[in-house]
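Next up is a structure, given as structure tokens.
Of the protein chains in this complex, one is absent; all others appear in place.
For chain A:
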Amino acid sequence: MLQSKVAARVVGPLATRGYASVASSAPVVSTANGIKIAAVDGAPDSPLASISLVIKAGSRFETAETAGAAHYLKAFGFRNTQDRTSFRTIREAELNGATLTAEATRENITYRVQCFKEAVPYFVQVLAEVATATKFAEHEFRDVAKVVALESLSARSDPATLALGGVHQAAFRSGLGNSLYAPAASPVATGDAVRQYAQGALTGGRVAVVATGVDADTLAKLVGESGLAELPGAAAAETAGMAAAFTGGAQQVYESASPVAHYALAFGCEPRSAHALGSLLGTQRRLKWSGGVSALSRLAAAEGFRTEAFSFAYSDAGLVGVLVSAPSAQIKGAVEKVAATIQKDVAGAAPDAIQRAAAATAVDVADVLATQKGQLRALGAIALGQSAAALEAVDAAALASAAKTVFKSKPVAAAVGLSQTTAYVDTLGF
């Protein structure tokens, strides 16, 4: 009896917290120079807080002269600043028991800190210094370049990463099509080049500070006292021609003599329905000894290849699709069968499949939002106005009609394998 009461008290607030409630309970405040601030108090008993500084400077904002700069900028996170050496930042973070993370997506560069609530003022200061006062010294650039080169090389040698980058490139060409990883011969070759890229992006309208476990007013006050208050407050002027446009029918081929070939097939969709459509493809394993009952997972289990659904939601575009892996000789047949199944069984999915996908999406979203990291991501997206639409609940009827149009449209593809044996997107019958 007592146990169940305790359980109810602990589980209650968690169970009622959802994507929508995070969004509605976190009004976005703007500072004088346009920095967006949002925070949720989170669990009041928890001593932990987390803060993210999000800058709209991801790889989609790179031009031909700055290809790879976003990757370098991410790697420069928490390096020497005018006021603090990188050594000191790290040692003080260790003394505070904090975790420092830098992360790059196609849209944003995020510097994240997880720490105790008492240390929040200190770490807001650190994050402000990282954004506004990093030195980008030449000798540090040489170190950073080694890290960047390793990350790029391991991304290029991972076929799944390569294929997913390939479908972005085929679908969006420049902008969202830019690689997340710096190319081997990047035009960015000095610390100064990275500094210029960062300064170009650092205007109030392109920066958000979001936090969990902190009061929004306190956070706004701390940001106002930090170096971030001196950022120029220009409007979020994005370079012209940045709007993402999906172009179907293109295919990238990356030659690889590996015995296993990979093929990513992707469709353009609304960002708000991307995740649900990914669940509708239904390749995620949710029960231990079963591949699932969706058409694609049954096909893969019967034929002996692997399929994995993916979905990406950006501020103005979405991408949903499936990554097929099969022995090199069988990849063409596998892809043709997958394409036929998508056209027949996924585009015209039965009501129960739609219901399953909607439920799976709801679970995934709640699962992500149960973590501080997921909450910060959602808050950052809301604050910068990037994917607030994706946070709404999935409507089964809307999902069914979206599936009908999306999975009959012209897809893009990326193949990692031999050009002689792989499939080609224009022969798949879309």
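Keep this in mind: a contact is a pair of C-beta atoms (placed from the backbone, for glycine too) under 8 Å apart; a residue touches a chain by one contact, two chains touch by 3 or more; residues count from 1.
Everything that follows uses one rule, which is that contacts and distances are computed from a predicted model.
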Key: Candidate names "Cytochrome b-c1 complex subunit 7", "Urease accessory protein UreD", "DNA replication complex GINS protein PSF2" or "Ras-related protein Rab-12"; UniProt protein name, chain not shown   = "Cytochrome b-c1 complex subunit 7"
Request  = Check each of A:88, A:117, A:146 or A:286 against the chain that is not shown and name the one that touches it.
outcome  = A:88
Key: Option touching the unshown chain, where A:29, A:48, A:102 or A:137 are the choices   = A:137
Note = Missing-chain contacts on chain A, rising order, are 85, 87-88, 91, 137-139
